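Just below is one structure, and these are the notes that go with it.
Coming up: chain A.
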Amino acid sequence: MNNIKKIDMLTRVEGHGSVELVKDGGRVVDVRLNLHESPRLFEALLVGRRFDEIPDIACRICAICSTVHKVAALQAVEQALNVSISRRIALLRELAVQGGQIESHALHIFCLALPDYLGVNGFQGLAVHAPEKLQMGLRIKKLGNLIQEAVGGRAIHPFNLLVGGMGKMPGADQLQRLSGQLSEICDDVAASIAYICSLRDLLPHLAIAPVCAASGGPSLFGDGLLTSTGLNIAASQAAVWLNEEIESNTNAKVSHFSENTSFMVGPLARLMVSMPQKYVHCFPDHSIRSSLKARIVELKMAVERAQLLIEQLLADGQGKEQPVTVVISKGEGTSIVEAPRGTLLHNYCFDSRGICTAANIITPTAINQGAMANSLKELIAAMDGADYHQIRGAAEILVRCYDPCISCAVH
Partner candidate 1 sequence: MKKLRLAIIGLTACSGCQLSLLNCEEELPGLLDLFEFHLFPMACSPALLEGEYDAALVEGCVSTPHERELLLELRKRSQYLIALGTCAVWGGVAALRNGEDREVLRQQVYGQSRIACETAEPQPLRSVVRVDAVINGCPPEKNELLGLLADLARGTLPAEIDYPVCTECRMRENLCLLTEGDKLCLGLLTSGGCKARCPSMAVPCEGCRGPVPEANLAEAMELYAQKGFDRITVLERLCRFYPEWKL
Partner candidate 2 sequence: MNSNLPVQATVVTICPMTPDTSMVTLRTEVSHPVAASFLPGQFLELSIPGVGEIPISYCGLPSSDGSIELCIRHVGHVTTALKSVVTGAAVAVRGPFGRGFPLSRYAGQDLLLIAGGLGMAPLRSLLLALLKQRKAWGRLLVLYGAREIRALLFANELMELQSCGEIELQLTVDHREKCLDGPPGCRVALLPALLEHLVVDPERTCAAICGPPVVYPYLLTGLRQLGLSDKRIYLSLERRMKCGIGRCGHCAVGTLLCCVDGPVFSGAELAGVEGALV
C-alpha cells in the first residue's frame, strides 16, 4: 500500500514548498516536489502600470533577489523604450547586483546550509557550536548588504535605481570605504573557501542536468543564454526556449524543454559554463552536492568583481550625470541577468502611452523545478534501502543544494 509522507514545510529555504515522499511499506518509492506558495500574480499586477512603476513593483517579487529583479526589470523597460544608460550607471548597477550575490550566497552558505553539515537546526545552533563560523559568514553577508545599500539606498527593495539613472550616486568617499571593506573581507572569504571545501559531503553523487547561464560570465549579465549542450540563445528567444507551462501540482510554471530534458541554472551551472581554471580543483566530481562549493567560489568571484567595478568607477571620476529624458513609445524589452540562484528573465510590452500590456517573468527556481525533481528521484534511487528519516533528511539537504527561492518561482 502506498502511503504519502509529507515534509510539510521546507525549512531554511525562501518561501513555501513541500516534498512528498511516497512510501511502499518501509521503502520510499517516489518523491514529489511541490511549490505551493500562494501566487501573487505579479504578471497580472504589472499590466496597466506605467513603465516607471514596473521595476518598483517587480522587485517586490522577492526580497533576497530584489536588487537583481529591479535591475532586470529596469533593463527590460529601458530596452523597450530605447533608453540608454551611461557607463557609470551600468557599473553601479552591476555593483549592486554583485552585492546581492555576496549577501545571498553568504546567507545561504552560513545560515541556511551550514547547519546541515554541523548537525544543528539553524543559526541558533551555529551560534552555540560554531560561533566564529557564523560570525564570519555574517561579516561577509553584511558587506554584501552595505554594497547594496550604498548603491540602491537599501539592502532590500533598492529604491535608488531608476529608469535611465539613479536618484543619488554614491560619492567617491563612499566607494572608497566600500573598497576598503572589500579588501578587509578577503581573509574571511579565503578562510571560508578553505572551510567549505573541507566539509564532508552529505549526499551521494548525483549527476548534474544540462546547464545554462547568461552569456556574460562573471559579470552576471548577458545578452543571451549559453548551455552546456552548446546552444547559444538570444535574449529575445530565451522565453520561447524556456517554454514555461502550467502543471497542476505546483504553483510555479515549469519549463518544458524540447525532448523532455531539464536544465539547471545557478552557481554550479554558471561555473560549468565558464569555469575559471583556478577553481577547477574545488570540484573533483561533477555532482549536485558540490553546489555549496560553487556558491563559495562565486562569492569570492563576486567580491573580486565588486572591487574591480569600484576601481573602474573611481577611475572614471565623478562627472555630473545628465538626466535622461524618456521618449514614450510602443515597444517590447527582454533582459537576462544572473540572479544568485540562476538565470532570471524579465520581459515587458508597452503601448504607445508607456503602459505595460504584457509581462513575463521567468525565475531560476522555476527553471530548476524539473532538475530538482529529477535529482530527488535519483536520490531515493541512490539511497534505496535507507530508512525513511535518512531519506527525508537527505531530501531536504538536496533541495537546499538548489537554494530554492519559492517566492520568485511562484511570484
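The rule is short, and it goes like this: a contact is a pair of C-beta atoms (placed from the backbone, for glycine too) under 8 Å apart; a residue touches a chain by one contact, two chains touch by 3 or more; residues count from 1.
If you want to know what made the cut, all candidates are chains of the complex that A comes from, given by their letters.
The model shown is predicted, which means the values in this text are computed figures rather than measured ones.
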item	value
Given options 1 or 2, the chain of this complex that touches chain A	1
Interface residues, chain A side, partner candidate 1 - complex	8-16, 34, 36-45, 47, 49-50, 53, 56-57, 60-64, 66, 107, 111-112, 115, 121-124, 127, 131, 134-135, 138-139, 141-142, 145, 153-157, 159-160, 162, 167-168, 246, 248-251, 396, 407
